[in-house]
Structure formats: structure tokens, C-alpha cells
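Apart from one protein chain that is not included, each protein chain of the complex appears where it belongs.
Then we have subunit A:
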Amino acid sequence: MEWATQTDTKVRTETGTESGPRGPGCSLRHFACEQNLLSRPDGSASFLQGDTSVLAGVYGPAEVKVSKEIFNKATLEVILRPKIGLPGVAEKTRERLIRNTCEAVVLGALHPRTSITVVLQVVSDAGSLLACCLNATCMALVDAGVPMQALFCGVTCTLDSDGALVLDPTAKQEKEARAVLTFALDSVERKLLMSTTKGLYSNAEFHQCLAAAQAASQHVFRFYRESLQRRYSKS
């Protein structure tokens, strides 16, 4: 079984459309992040996972419309803009998932009657888009200095017809997969903040994917830590 999965991933990497070859076994694509690249928003970040790229801008805590005002906490708003055409149902569901994740970690009670607006722009979609959106959101919130009780990251994994697990899939891998699972995890206890799945999988497979996502999240959080260390270093 183990052997079979390994050869499978190898075959997939050879046919993948990625510019660089993926190593054997599960791996995350190369990551890149740039913070504070836009001058107008309070915080902004561009997050790249392989060829998938998302740009996030955060305004807040700022003035809120009276109709949207919540008297004991900040109003969180997430806007996701597709690259081509107008936003549709798919974008709305993603917006909601991201907003729910943010609401779980952002300490909105510290800024009552304000608005925190996250605007996300898809720059290129090459798989694991929701995970990349979540990562970009987190980095932008950090850049804006919004108080949070923990950082969060998104990890996507797929199961193909043989039950082989692939982390951070490309668009092609997502298309061929039997099930696509996306998790949002917090940085303190690696607890699950949000999960969304598509396709057919067993209970055991779900826990496998979750465990793999938790393992992958350590790398993402290390990436966060190192990039912030670099940012706040003196040199």
C-alpha cells in the first residue's frame, strides 16, 4: 500500500503542470509572501503557493455603517473578487468560510462598533485556492495589526481513487481527485477552525487528512514565523 502511494505521487508529479517538479511523497509547493505592498489598505499581503496567488487587503478597525454596526464587537466583512467576471455563488461561499474562520480568531470584542474589512483578489488559481486565501488573509490581518487570539492557516488535501493523499494539490490534481478537503487550523493547539469538503471519503480518511493537514500546518506556521522574524529584524 505504502509503495503504491509513493509511485503514484511520482507519476503525478511528472505529469503535473507545475514549473518545478514536486518531490516524492507529500509536500507543500514553494511558498512566498510579501506584506505591506499596497499603500492604501491598513494591512496587505500577497501570498503565493506554487502558481496560486492571492492578494489580500485589510481595512480596520474603521468606521462602520450604522446598519451593519454590532454594539459589542467589530463587524467582520470579507470580500472575495474573482479574476474573471463578476463574483458568483462560489465566491460567496468562500467569503463565508473565510469570514467564519476569521471570526473565530479575531478579537472583535476589543473594537466594538467598528468594521474590519478583508478584501481578497484572486491573482492566479492553480489549485488550493481557498487555503491560499486563508493564508493571505492571516498575513494581511497580521500586517494590519488586528488583534487575534491565534494565527490560522489553510491546508488543502485531496484523496484520489486509490486513497492516496496529496497535500497542497495543483488544479489538475484537484480535478482528478475523488475528494478535496480544506481545513483551517489555529497556531496554538492546531485545532480545527473550519473544514469544507467535496467528494466521497470515509471517516478514517477524514482523520488521516486532518492529521496530515496538522503536520503541514507546522510548516506553514514556521513560514509565518520566519517571514515575520525577517520583517521585524533590524538588518
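By our rule, contacts are C-beta pairs under 8 Å (C-beta built on N, C-alpha and C of every residue); 3 or more make two chains touch, one makes a residue touch a chain; residues count from 1.
Rule of thumb we're sticking to: contacts and distances are computed from a predicted model.
Engineer: Would you mind picking the UniProt name of the chain not drawn here, from "Eukaryotic translation initiation factor 4E-binding protein 1-like", "Exosome complex component RRP45", "Signal peptidase complex subunit 1" or "tRNA (guanine-N(7)-)-methyltransferase"?
Structural biologist: "Exosome complex component RRP45"
Engineer: Using the touch definition from the top, which of A:S53, A:S128, A:T158 or A:S187 touches the missing chain?
Structural biologist: A:S53
Engineer: Touching residues of subunit A against the unshown chain: what are they?
Structural biologist: 2, 19-20, 22-23, 25-41, 44, 46, 48, 51, 53, 55, 57, 59, 62-63, 79, 81, 83-85, 115, 117, 119, 121, 123-124, 126, 165, 167, 203-208, 210-212, 215-216, 219, 223, 226-227, 230-231, 233
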